[in-house]
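One structure is given below, represented as structure tokens, and several questions about it will come after.
We show some of the complex, not the whole, and keep each chain where it was.
Chains here go by letter, A and B, matching the order in which they are written, and residues are numbered from 1 within each.
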Amino acid sequence: MENLKSIIEAIIFASDVPLSLKQLKEIINEPNKPFTKNGDQTKISEQDIKNAIDELNREYTERGSAFRIIEIAEGYQFATLPEFARWVGKLFKERTKKKLSQPALETLAIIAYKQPISKPEIEAIRGVNVDHIIKTLLEKKLITIVGRADTLGRPLLYGTTKEFLKYFGLKSLSELPKPTEIEEIMQEDDEKINSYIEVTEDEREKIPKKNGK
Amino acid sequence: MKYKVKLPYFEGPLDLLLFFIKRDELNIYDIPIAKITKDFLEYIQLMQMLDLEIASEFIVMASTLMQIKAKMLLPKPNVENEEEEEDPRAELVKQLLEYKKFKELAGEFEKMEDEASKIYYRGYFKHDARDYYDENETYEFLKDVSLFDLLTAFKKAFENASEKEVHEIEVQNYKVEDEIENIINRLKIKSRFSFSEFFEEYHEKIRIIVAFLAILELARLKKIKISQQDTFGEIFIERAFEEQERYAANAI
């Protein structure tokens, strides 16, 4: 059932930014197939939209729903109610546990391919201090200390763990794609499969290098 | 040399063969090999005339077709052996059928893609209630990482490293405090901008580093939020100080 209320609900739900009444009005009254009330071309006013949002929130309250449409400076958006913070927090905690940041990933990649490797060597490649990241990776058990280098100061050497293999679904380190393999995958120019025609013509003009190593 | 000629496009030799079979309503199990070889070669000639590069697969297929044709012309060996004698076309037919199967499935996939594109997921989560959500983990809040990401990261790390060796750094006197003020001022005008947008006007490496430190400091002070939508996606800096706070922010 398409009615103004559900349309507004759908739009606010899917939007990746908060929407103002004005923006909502524009979307709904857009000349190309605008919303019609009982087959009537009446324009929807901001007040109509405001009423619909209030009505939706009333329904959510009645139903004991866990979310509401809230209004902040930039506009309207969905949010879960504060009393569920504990549960939503658990969700995010679960998820963040498993995540790696870009710097962490780069450091992990260097360790994976260059192991055993010391912190100074990693820093020489990355050009930044990696203390914090090494600590995180150790905590996540993705790397471990495997010994000491014979070089000056005998710095600790790091290598990857079984957890690391598990994380990436590898049976052994020998399964790691080689940098040359990624070169092969990446060697293609930056043109992406965006438009059908572009791709097809591009591909047509391409001489495959299948046997060409 | 890139000619943009709209020639009926074929994914490859198999696609072209399937086209001939469909166009001429041929029996795929009994392909008239002489005719189809002739059509195939004509197509290649047309491509040559148009100065299009011909993928090596087409050449390989042309020779395969000619081989089959030659075998078909050979007189049949003794009759007793006939049962064991494989049709020279059998391998090709098998290949064509296998390819045809996936070509049809690709059509199914396209329909599924279409249907799925009508479904939208929730897009904005910023104000969802969540307790013990550690601000320090903001940087860690990324999508799942694959092996491909790992390799890409490796490549990137080395590319960046080699760049560093090439450029001489002219030491300038940039202060983190100045950059903080600069960022705050920019955020007053625009509440959110992307990393790449931000660094566009920075050319010296040392200044980029100083500005980056400023961003980190602001994030620590919770004056800004740093977010990313996809792994390796654009990173955004967002104003996290409120209207009335903006003036105070100057005093940092």
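Everything below uses one rule, namely that a residue touches a chain if its C-beta (ideal position, glycine included) is under 8 Å from a C-beta of that chain, and two chains touch if they have at least 3 such contacts.
Computed from a prediction, not measured in an experiment: that's the story for all the values here.
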>> From the single copies of each chain shown, work out the full complex composition and give it as a label formula.
In response: A x2, B x1
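By definition in this document, only the chains that are shown with their structure count from here on.
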>> Using the touch definition from the top, list the residues of chain B that touch chain A in their complex.
In response: 2, 4, 9, 52-53, 55-57, 120-124, 126-134, 137, 139-158, 160-161, 164, 231-232, 243
>> Please output the residues of chain A touching chain B within their complex, sorted ascending.
In response: 10, 13-18, 70, 72-73, 77-86, 88-89, 91-93, 95-96, 98-110, 112-113, 124-127, 136, 168-170, 176-177, 179, 181-183, 186, 200-201, 204-208, 210
